[in-house]
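Note that this complex is displayed minus one protein chain, with the remaining chains in position.
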Amino acid sequence: MDYQKILNTIFLTCSSSKDRGEVASYIPELANIERSKFGIHLIDSGKNNYQAGDAEHKFSIQSISKVLSLAHAIGLVGKTIWKRLNVEPSGDPFNHLSLLEMENGIPRNPLINAGAIVIADILVSNLENPKADFLNYVRKLANDTSIDFNLDVANSEKKSGFRNYAAANLLKSYGNLKNDVETVLDFYFHQCAIEMSCSQLAKTFFLFMNHGTCQQGRTYLNLSQVKRINALMLTCGFYDEAGEFAFEVGLPGKSGVGGGIVALLPNRYCVATWSPGLNIKGNSKLGMKALEKLTTATKQSIF
Amino acid sequence: MDYQKILNTIFLTCSSSKDRGEVASYIPELANIERSKFGIHLIDSGKNNYQAGDAEHKFSIQSISKVLSLAHAIGLVGKTIWKRLNVEPSGDPFNHLSLLEMENGIPRNPLINAGAIVIADILVSNLENPKADFLNYVRKLANDTSIDFNLDVANSEKKSGFRNYAAANLLKSYGNLKNDVETVLDFYFHQCAIEMSCSQLAKTFFLFMNHGTCQQGRTYLNLSQVKRINALMLTCGFYDEAGEFAFEVGLPGKSGVGGGIVALLPNRYCVATWSPGLNIKGNSKLGMKALEKLTTATKQSIF
Amino acid sequence: MDYQKILNTIFLTCSSSKDRGEVASYIPELANIERSKFGIHLIDSGKNNYQAGDAEHKFSIQSISKVLSLAHAIGLVGKTIWKRLNVEPSGDPFNHLSLLEMENGIPRNPLINAGAIVIADILVSNLENPKADFLNYVRKLANDTSIDFNLDVANSEKKSGFRNYAAANLLKSYGNLKNDVETVLDFYFHQCAIEMSCSQLAKTFFLFMNHGTCQQGRTYLNLSQVKRINALMLTCGFYDEAGEFAFEVGLPGKSGVGGGIVALLPNRYCVATWSPGLNIKGNSKLGMKALEKLTTATKQSIF
Partner (left out) sequence: MDYQKILNTIFLTCSSSKDRGEVASYIPELANIERSKFGIHLIDSGKNNYQAGDAEHKFSIQSISKVLSLAHAIGLVGKTIWKRLNVEPSGDPFNHLSLLEMENGIPRNPLINAGAIVIADILVSNLENPKADFLNYVRKLANDTSIDFNLDVANSEKKSGFRNYAAANLLKSYGNLKNDVETVLDFYFHQCAIEMSCSQLAKTFFLFMNHGTCQQGRTYLNLSQVKRINALMLTCGFYDEAGEFAFEVGLPGKSGVGGGIVALLPNRYCVATWSPGLNIKGNSKLGMKALEKLTTATKQSIF
């Protein structure tokens, strides 16, 4: 499979596209990103790397971090996390507080905000220096110590993240938040404010297509744990567009409002794209298109 | 109408009742109240006062304060408050965050928590010293400077009021809270922590049965404003039991989890009851019974 | 109180109004009504009658019939109906099937469609010739044998009333419909298709302002039953605008999509208006305005 040729073709099509969606604007740090950016990076099972466009440009990974915090939590405390979280698709993210209220404080899954806040709470309880330790976990997966938080983004989210404060307080009212709201959200806003490039992201997510073993050969998760996380990415990784992505692309993956998407074909490859313009559902418009083209060109998907 | 005789009979029946419901226990300051207490006080249109039982015993007025803050806000800024609040019955209080989310941050009415928090925000914006000024407003209505906040109750609510923090943050996310969450909730928790006796409550609410003019002859509200507030008490004053109260009692009124209820028959009387045991809907069990007996004995209601 | 003078003034203002709302158009029989019609009729406690405009013109009473079927059911089987129905305001009528589903087949109150269908089921179970017997009940209340069903309207509703079929089937699935769907809805569509004039309506509703005794002196309901029905009209009689009506008008009442409204001040009068143009909430636009003017002019309301 000539992945480089495929990426080149995708880059050509996408970089000339005019229909790029809207850049997230709820905090200034995200609004100021150039909409013209587009990058893609693929690492295959043999650890060969292929890229095109702005694949080394760092961006805010935002919700993509939820998969990494979930993996870290599962690695630390195993199955016990499922006492505090469910694993089912959420349907509608726009009323996620209603859903949380209807289900008595048990988030539908760990990839919606309320669920990711519970995961953040678990990490805060189980890590000595939560922010530093989590950053270190990500750096080791990526094999890259240059990865860091963007503190401006984290602070901006803290100032305007009222819905996350609402969710955390609601969780607290149900007894499903052990630490105090400020501490958990401080961790959560930092986690989301990690900056990575497509290249770093694809390498970091290598373990999810490689049975839990990272590119450096360290095993973080067992087969069953990887299966669980991949299943969650497939059914819940794209807000209210998970079904559409499962069909159009057919790979487990996760998107973030920073415009990044990471996806993987078990045993074959892991791929990351970045284009800051979002479609109406909050997923990167060109990123979705690029991954659709990739699975069409390779004729490979999980289905 | 021999109100004293009627109150005596009600007191006899209620003070011997064994079916008293459960005392609110979510904060220790409320949980420690003696369940055996029962008081009732009635002031008629001629300012004659009648009472029985623990009518001079102070208790936490809690949600009853929402009517007073609403009246104060209407007096200060008039109709403009209805841009930020609706006036319809809420149906179900147990999922009030869902309702707030579905209705895009406009609370259904000013007597559910989310609505009362918007009113608190309006008072914080319009009063120089919000807590002191509001307390003074209540003292003047009651003609009694001994009325005060119970600071232990206010602090306890602040520590455990996660649902109110969730509501305030959700309001903030919709732009329907002008001041910061902490400031507004500090005011709100103090407002709810005012302590009054049945005697003080009945006198304070005198203006709502007297076309907006208090017992001292000062006019605070016009006819239309009083009608609005009375209509809201009738349709929304008893959580999920407003319809039941409208039928069983047939008077505009408001209850609080401290066990107080105040109700009024326009042009005739204003009455307050207190018994700390609550029914399953959160309304004082003996208070409901006492008011039902009052309207049965007097054969008077608004219907 | 010079009611005739007040009605004349109201008629003058309303008949020249240009802002008349939209006529209901979901069935042709309703869509073809002239929007310029306006009538009002008032009967006072002394059985004096006053009217203005098209007060003798018959129209489809539609949902106003729900109060009459409720009264008939209460008269026949008493309190037992509350095992199958609740008495609380519904909040939002636009998703009434959701509400019914969430509350396991127990309609929120007898004045929303699902509740009125349960009442229809009760009447079908308890009347020998349900349609004829109910019509006879209405005729006796009105003291007028000319009142009848409009069969075209009933048949039209039967052909297009899919939401009512959905509600009836959902009730059936919860075991809260004893007779078969077709039989109950046939009765229900006929009940709603009764035609009456303002004059007939005001006289028919006389018993609700007269402690349960009709204009002919026959007692149909006891005090407690009348209080229940009046409380329900006040809290639930105007779809999603009950709170607004309670404030603007301040009387128990009921509206229908045919453009009729009936309202009453206990011990004083009963009034009916008709103007086929509806506001966005489904209530007669000029009817609401006329009743607001009436209570402003008389300075009387229940509050």
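We call the chains A, B and C, going by the order they appear; numbering starts again at 1 in every chain.
Note that in this section contacts are C-beta pairs under 8 Å (C-beta built on N, C-alpha and C of every residue); 3 or more make two chains touch, one makes a residue touch a chain.
The shown structure was predicted, so the numbers you read here are calculated from the model rather than taken from an experiment.
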item: Chains in view touching the one left out; value: A, C
item: Omitted-chain contact residue, chosen from C:M102, C:L151, C:L223 or C:I280; value: C:M102
item: Residue touching the undisplayed chain, where the options are C:S173, C:Q216 or C:N267; value: C:S173
item: Residue among A:K178, A:K227 or A:R268 that touches the chain left out of view; value: A:K227
item: Subunit C residues that touch the omitted chain in the full complex; value: 95, 97-98, 101-102, 162-163, 165-167, 169-170, 172-173, 181
item: Contact footprint on subunit A, counting only the chain that is left out; value: 86-92, 99, 108-109, 223, 226-228, 230-232, 234-236, 240-244, 246-247, 250, 252, 266, 299, 301-303
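Basically, only the chains that are shown with their structure count from here on.
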item: Chain at maximum distance from subunit A, centres defined as averaged CA atoms; value: C
item: For subunit A paired with subunit B, centre-to-centre distance based on mean C-alpha positions, whole Å; value: 47
item: Gap in Å, rounded to a whole number, between the CA centres of subunit C and subunit B; value: 32
item: In subunit C, residues with contacts to at least two other chains; value: none
